[in-house]
Every structure is written in C-alpha cells, then in structure tokens.
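Not every chain of the complex is shown here; the ones you see sit where they belong.
In this document, chain identifiers A, B and C correspond to the written order of the chains, with residue numbering beginning at 1 in each.
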Amino acid sequence: MFFASDNSGPVPPQVLEAMTRANAGHVAGYGADDLTLSVTRRLRDLFEAPEAAVYLVPTGTAANVLSLACLCPPYATVFCSPTAHIHEDECNAPEFFTGGAKLTLVGDSDRMTPETLRAAIEGEETRGVHGPKRGPVSITQLTERGNVYSIDELRALTSVAKEYGLPVHLDGARFANAAVRLGVTPAEMSWKAGVDICVFGGTKNGLMGVEAVLIFDTAARSSSEAVALQHKAAEFEYRRKRGALLFSKHRYLAAQMDAYLTDTLWHDLASRANARCDQLVQGLKGAGLRIVNDTHANMVFFEMSRGAHRAVMAQGADYHLWDSEDGPDESLAVARLVCDWSLSPEQVAQFLDLVRAAA
Amino acid sequence: MFFASDNSGPVPPQVLEAMTRANAGHVAGYGADDLTLSVTRRLRDLFEAPEAAVYLVPTGTAANVLSLACLCPPYATVFCSPTAHIHEDECNAPEFFTGGAKLTLVGDSDRMTPETLRAAIEGEETRGVHGPKRGPVSITQLTERGNVYSIDELRALTSVAKEYGLPVHLDGARFANAAVRLGVTPAEMSWKAGVDICVFGGTKNGLMGVEAVLIFDTAARSSSEAVALQHKAAEFEYRRKRGALLFSKHRYLAAQMDAYLTDTLWHDLASRANARCDQLVQGLKGAGLRIVNDTHANMVFFEMSRGAHRAVMAQGADYHLWDSEDGPDESLAVARLVCDWSLSPEQVAQFLDLVRAAA
Amino acid sequence: MFFASDNSGPVPPQVLEAMTRANAGHVAGYGADDLTLSVTRRLRDLFEAPEAAVYLVPTGTAANVLSLACLCPPYATVFCSPTAHIHEDECNAPEFFTGGAKLTLVGDSDRMTPETLRAAIEGEETRGVHGPKRGPVSITQLTERGNVYSIDELRALTSVAKEYGLPVHLDGARFANAAVRLGVTPAEMSWKAGVDICVFGGTKNGLMGVEAVLIFDTAARSSSEAVALQHKAAEFEYRRKRGALLFSKHRYLAAQMDAYLTDTLWHDLASRANARCDQLVQGLKGAGLRIVNDTHANMVFFEMSRGAHRAVMAQGADYHLWDSEDGPDESLAVARLVCDWSLSPEQVAQFLDLVRAAA
C-alpha cells in the first residue's frame, strides 16, 4: 500500500531486458550510438515531429532546467504556477541553470488560467530595465496537485503566451498519465497545442531515470526562426554537457526509452497507474470523503480526519499528509495519494478497506 | 579491437544482476533507501574513513564539479594540470558550478610537480582583490595522458597545498586503475596522502554511470574545522539537487556501486584492464615503437607512422590519433589506446599482430 | 514641481566642494587613499560600531546585492516584501550576485510583520534539499510604499530572524529619511535593532552616487563568529571587485561621503525632504484627499481622480500615477510624490494650489 510517490516503485521487466540487450560489445559514447539514434527517430515519430531536436537526460529537473535555460536569458522571468515543480521542488535549479532568472508566480492555484497568466505577464516588463524581461511560460501537465489541463485549456494558455511572443515549456514529468486521461496523442498535447519545448517524462512512469526533451520546429515557419531551432538544439547540447548531465554510456538511457516506446509501454504503464487512481477516487467518494482535485490522472488529494489518517498509516499505508502532520485527531487534513504502474488492484482495495474502517 | 575509450564497453553481469535484485517493491527515493545507506557504509569501510560524507552521482563531471563547488568560492581559482579533464573535457562545468571561478593551469605537462604547483600558487593572490583568491588544488589520478602519480608524488603535491592552506580534490575517474597499478589501498591513495575530497570512479571501470564522492574528515582534527566537514556535506547535498543531479530512484545507482564493492569487483575489473594494457605496452615495445607515457595503468600513448596507423585502422582497430589526423603516410603520429575490463587477451594479440605487420 | 523621484535633483554645493578639494595630486587607488580611510572611521563613529567593516559602492543595487551575496548561498532564499526594491527594481541582480538564490515574498504588503515573516520562513526548508535553504531576511527602511517601520517593529522582525539563525540585511536607500522621521541614531536603527549588514544610502539623499555598506560585528560575541565578520569582509571585497564595482579613483566616492558626514549634512538633507513631505501631506489632507501610506518620511501616496491628476500634470507637476494611467477622468488613481532635499516650500505650495484647484 505505497502511495507516497510514483518514483519509488520498481521498473517493469521490459526495461531491464532492454538494458541487458544493449549491454553487448563496444559502442560509441555520449549519444552517438545506434540505439540512441534509433530512439531519437522513434520519439520524432511518436510526436509526429520529424524535425524536432530530441535529447535524453537522467532527471526531470535536468529536463526542465536545461529547457528553460535555452528559452530564458538571465535577465528575464519564467511564468509558472506557485505549485510548479520548478518553483517548489528543484532547489533553485532553474535560477542556477538560467544564470539567475526569476520565477514569476501566476495566480494562486496549481492551474494557471488565461486571466491569471495574462495578469502576470502584464505585470512584468513594465518598468523598463528595472524589472526582468518577460520570459517563457512553463506549464505543468499534469499539475503537482493532480489536475489535468484539457487541450482547450492548454491552447488558451499558449495563445496568451504567443500573443506576447513568449515561448512555452511543458513540464511533462507525468505527460503519459495526462495524455492517457485526455485520450489524446503526444502531438496533440504538445506542439499542436502550442508547446515549444516538451519534457516527455519516463522516470515517474516506470523508467529508472530517463526523460526526453523535444524541441519542436514550431518556430520554423519563417526562415529566420528556423535558425532558432538549430541554435536552440546546439545550445541544449552544450548546456547539457556543461551541466554534467551528458552520459558517456548513453546506450543505457536509450535502452530504457527504447523499451518505453515499444508496444506502447509508456501508454500501458500510465493506463495502469490511472486505473488504480480511478479505483481510489471511486472508493474514497463512496466512503463520503472529499476529493480536493477536481480532475485527476494518477494522483488524488482527499480530506479525512487526522485520527483516521493515523489509523490507516499505522496499519501500513504509506503516504503523505499535505497539510501539517500536527493537529488533534478530529481535525481534517488533506493527504496525497500517488499511484505508480506497479500497484495492484488488491493493494488499492486493501487500502480502501482501511480507510472505510477508519473514516 | 576497441581501444578508443574505456566508457564504451559493456558492464559486467554482476552489475545488471545487482540492479535486477534491487528492482523489487517500493523503496524510499532520493537516497533514503536501505541499499544506498548500506553502500555508504561499505564505501566508508573501503576507505577506512568512518566519518566521511559519501555521495553517489551519475557522471564523472558531476562528481568533479560538485566537489570543486564546495571547495572554491566564485572569486577564487582552481589549480590543475593543463590536461585535466576539468579543464579540457567538461565544457566549462567547473566554471558553471563554482559560479564563475577560474582554472589556473599548472606547468605544461599532465603531471604537476611540487615546483610547478608552488610557482602557480605563488603567482595568484599577489594582486589583492584584482586577481582571484587561491582555491583548491585538483589532482587527476591517473592523468589524462595515462600516467600514474606515485604515493610520494601525491604527498609532495598535497604538502604544497597544505602549506598554503588549500584543500585538495582528487579526480579519480580512473582511481581503481591507478590504485591497482600502485598496489595501494583506497585510503593510502586518498586521505592518507592528503586528499580532502576524492572521486572514486565507477563509470570508466565497468559501471553504467556511477561515481562516488567522499568528503573526508581530514580537517576534523580541530573542533572548528569539524564543523566544516558537516557544512561541506550539507552544501554538497544542496548543490547536487540544485545541479539536477539527485536521482529519485537512487537505488539503481546504489545497486551498481553495491556490485562494484562486492568481491572486490572494482579491483578485479581494473586489474583486467591494466593487464591488457601491460600486454599492449610489451607488444608495442617489442615492435620497436616509442611509448610516450613513462608510467601507465590502462592507457598507453605510442608513436607510429601515419601510414601504419591507417593500415591498422583499416583492418578494424578502433582508436584515436592524438596528433592531427592529417599528414603524409611516413610522418609519425601519437595514438592513444585505452583498455577497458571487457577486452580479451586475444583482441589485444590480434591488434599487436596488425601493428607488427604495418609498422 | 518635480515629485517623480528623489534621484533626479541636484547635489548640494558641499558635495561638489568636497570633490573639488579632493581633486589634488596623486593618491593611492582602489580605496587605499587617506580620504577613504578617514571616511571609514567616521562611518564607524556615526554608527557607534568601531569594529564594523565599511565599504563604499556607487549604486543602491550594488550595496544590496553585494550584501546579500555575502549572506546567502546560491541554494538558499532571501525573505523580503513583495514590494522590495531587490524584488521589483533590480532586474534579477540579487539572483545574479548570489549565484542563483531565490527571493521568497513575505505577506502581501510593503511592511512585513513578525507573523507574515514567520509564516514565510516556516514555509521554506521543509522539503529537505528539494526546496531552498532558509537565507537572510531583507528589510527595507523606509519601504518602497513610503512607510517607516518603528524601532519596535524592526526589532520584532529581526527577533524572528534570529530565532531561526538567519542574518538580517537592511536596505537603507532612504535610511536618513527614516532615521530623521523616527528621531533615532543610526546605531539605534541598525545593529542595536538587530541588523547585521546595513546599507546607508546617499544617492537618494543628495549625493551623486555613493552608498555605504556596514558589516557589523553583531556576531562577534563568540570567538568563532568573530572569524565570520572577518570572512564576510574579505568576501565583500572580492565580490565588489568581481562585480566590476570597485572604483579605481575611489577618492571621489569618499569625498561625497565626507561631505555627507560633515556638519550632519546627511541629517539636514533628509530633514528638508521630510519637511516638504509633511507640507504635502498636510495640504493633501486639507484638500480632503486620501493618503494611502499611514506613515511617511519623504514619500506620499495619495488618491485623486484621474481628471484632476491630468489637470495638475498639464500645468507642469511631474510625478507618476501608481495605478494605471488609463481610465476615465472621474475614476480614482493613486499617485506617488517623492520629495528630495532640493525642493522649496514654494514649489510644494504651488503644487498644492494646483491640486486644490483641480480636486
């Protein structure tokens, strides 16, 4: 009954098998091996983006901050939700990799809206050089509070960004879970919705530690901007190396992604995790408990008395309270449950039994 | 016949087996899992350093630059050889992670001497705040030109550093190969020789991508400096996260290192690679060819006519010329051969046959 | 009738006279001249801080960000008001000079309170290395919205900081105006109130471009922390040079500060500016207009219809609307009036006449 995180479960056997297959003979290092080249092509196919620059990096933070560094000069500001991973969970890595850019927090919830985004953008670059220049808009899909933007909502945000000429970064650490929930293709949830640089997460969805970054040729419609894509790609490669994030034995990153792309494993793993979350939501609602996030994929935030939480945890359920741990038994507290691909329906059922007994 | 690099071969089966064993159930992320804790203890034991702070990172560059960032303020300078990996092969990562420190190149060869090091140190911090403050001394063992410092040579360098109160970093990407060559223990080649922060490389010696960093309590003899170790350890942890280098699924780094430490695998792999290099050196000398590096572990630089190199490469030997590729057939060119653990004696013999035929 | 800023007026004749006096013969550069040494002593005397490290820098932003860089590692966060100059008006300079630290905005007004500060501090360093480490508290006195903290209010804030072991920076760009308003000494408004590094502004109070930074020996009560002061002072000097902010012809900075300290010029200039502001406040209140800032020194924010503002500006009054310029004549808009030392009572009276006619 482990719901504390989706980066704590095992990887599926296909991943280890692919790594084992890749473990033969000598191959070129630093991403010049055939497997990496093949995976690059497969990612372009998956995203219907034949010209995209594609890179593999080992952590989600790496994927985010290398992307932002290519989009945001040090004297600019990134627009993001106050709950964004780049703001709350990356220990100033965005500030570090951009060389000192700022993060402007948009609105006061996990979901930006066109209105809150526009207000935040309007608030910057109004004081000449005294405040930061407007920089990229960073959207997290799904959000750190478990919500999924619809395609229309994504488009509405990227439209505002485009209106101001600002590029769009998508933090897709849980890209697969969101795409499965929406029933859309990767292309529909990225460049077709106005995203310029997309992180296609693997680590939270069953890989050991690989994220793909796709730099789209969305700007390539005019010749001068085509140069921009080429420039960003070169810049990404230098920044990845300079960030100590270029693997010499790159084939082991590629092998994981290869398994992920084979037989739509990425989709299957996310479907499993989402199904467990559906089961949870249904069960919690059935128990009369309040669900905090109104949409969900593989994460649910729900409210229950601290006493009940304590009873459930005491019997082996592993998850975090989002509100303070302290407080009387009868006080309400929100908890976060995250499902990874490896959870079984039985584990979820067992957890729901505990909740029903405690609530 | 692959001699181009020691980061292009496969990993030994023990590594994959350990990763497979580790791939079960849910465990805490970010290094709080039992396997990481166990590996930390084992590394402390191996280095006879019960108080050392120990960290795992995925690349050699990461290990080096996080270490240097903890030792070198942005207004200081690192002393290193002009052939050091941190200068030639890390694309400004030391400058990036230190926040803009400088590298002062010591002497004009791969091996620093007490004399060249002293001269370089004396040359800095002579102009008040106009030049950089003196910072750490970074030693590469074995060097990028294939040479091994003796323990006496290491001690002579660290003594100079201590004389000026400067901390010492050891880039041990090929630590195992050097220790095997010298027949010394890890402790003897690190803190007992005056090293303050040591990189214990795994990636070039058979792991997929793991390096250990050990911060020793060498400074802990007085109470005020004991604080320093604690402070450096905390700083390393923040810098690792901020550098996008903290793995959430840390167990897969730990599993590799666990295999490495079991049954002295690290020592056996390096012994194998060194033995292949011995075989090469003996064969090349037998063929009357000049060996450039006067000591060696798993790398040899040798001189042969370009025509002969071309003939050997044309028959499938994979390695790099260190001098320019261009030049007439009869001109001499130095080549680098690097042996990894997976080379067989037969492959080396086959290569030597080609050389003898061509030379 | 210029109320747009206090950095747009002329300097008093004493400043130019002091610069002219200093303009004789050859003297040592970079702050080693006698005049700089004398000014250093005089500042220590003024602040009753015989051990303080004292530096002159040319801009207020320089004074703030060099101070913060000495107090805040790149993986930490600075606590400040959302209206702080360091957040709104320094184009990411704090992020730049600290090497990528974050700013955590405290509360939602220009004045932090012990409660909002405590809440902000409690919100950070709760996620291990995932979020930033807690860093310095930065207080602006007087605030960018024209308010003055009382000594008790200052003490309450610094007490919270001390409780968490956090150092305190005071942005005193308008230090003199605040001290005059409170009727306290520089020592009372700085280290006696718990400030560790204080900016004593000159530029907004009649100098061409000089701010003093004082690093107090507040931490010097134990021997180990005495080292800290020495260390911070050395660090400041390196950072000032590295920041391209060390003047070679330092005597011209020192001469300005020398004039400022002579015959309490700093106090007189601030008294004049504050008196003009009092006159404004009285007049505006008399005209039945709402004053927004409930305390004031040399700045007042007041509300009037846009039509009236337009009429007043059309007759030559120079100031900024704080709210949007756009809107119908009958809509209310807040304006900022700032008084510098050079304004005459007649100019203020003339402005008030215009206001009364328009309001």
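We adopt the following convention: contacts are C-beta pairs under 8 Å (C-beta built on N, C-alpha and C of every residue); 3 or more make two chains touch, one makes a residue touch a chain.
Note that the structure is a prediction, hence the values are computed from the model and not measured.
Chemist: In total, how many copies belong to the whole complex of which 3 are placed?
Modeler: When the whole complex is considered, it contains 4 copies.
Just so it is clear, only the chains that are shown with their structure count from here on.
Chemist: If I average the C-alpha coordinates per chain and also across every protein chain shown, which chain's average lies closest to the global one?
Modeler: Checking distances from each chain centre to the full centroid gives A.
Chemist: Examine where the copies chain B and chain C touch and state whether the two sides share over half of their residue numbers (same) or under half (different).
Modeler: Same, since over half the interface numbering is common to both chains.
Chemist: Would you kindly tell me how far, in whole Å, the mean C-alpha position of chain B lies from that of chain A?
Modeler: 34
Chemist: What is the distance in Å between the mean C-alpha positions of chain A and chain C?
Modeler: 41
Chemist: I'd like the Å distance between the centres of chain B and chain C, where a centre is the mean of that chain's Cα atoms.
Modeler: 50
Chemist: Which residue numbers or ranges of chain B touch two or more of the other chains?
Modeler: 238, 241-242, 246
Chemist: Where on chain C is chain A touching in the complex?
Modeler: Residues in contact with chain A: 74-77, 88-92, 95-96, 98-103, 127, 129-132.
Chemist: Which residues of chain B touch chain C in their complex?
Modeler: Residues of chain B touching chain C: 30, 73-75, 99-100, 128-130, 133, 224, 235, 237-242, 246.
Chemist: Okay, in this complex, where on chain A does chain B touch?
Modeler: So the residues of chain A touching chain B come out as 2, 4-5, 7-11, 16, 19-20, 23-29, 57-62, 65-66, 90-93, 96-97, 203-204, 208-209, 238, 241-249, 252, 318, 340, 342.
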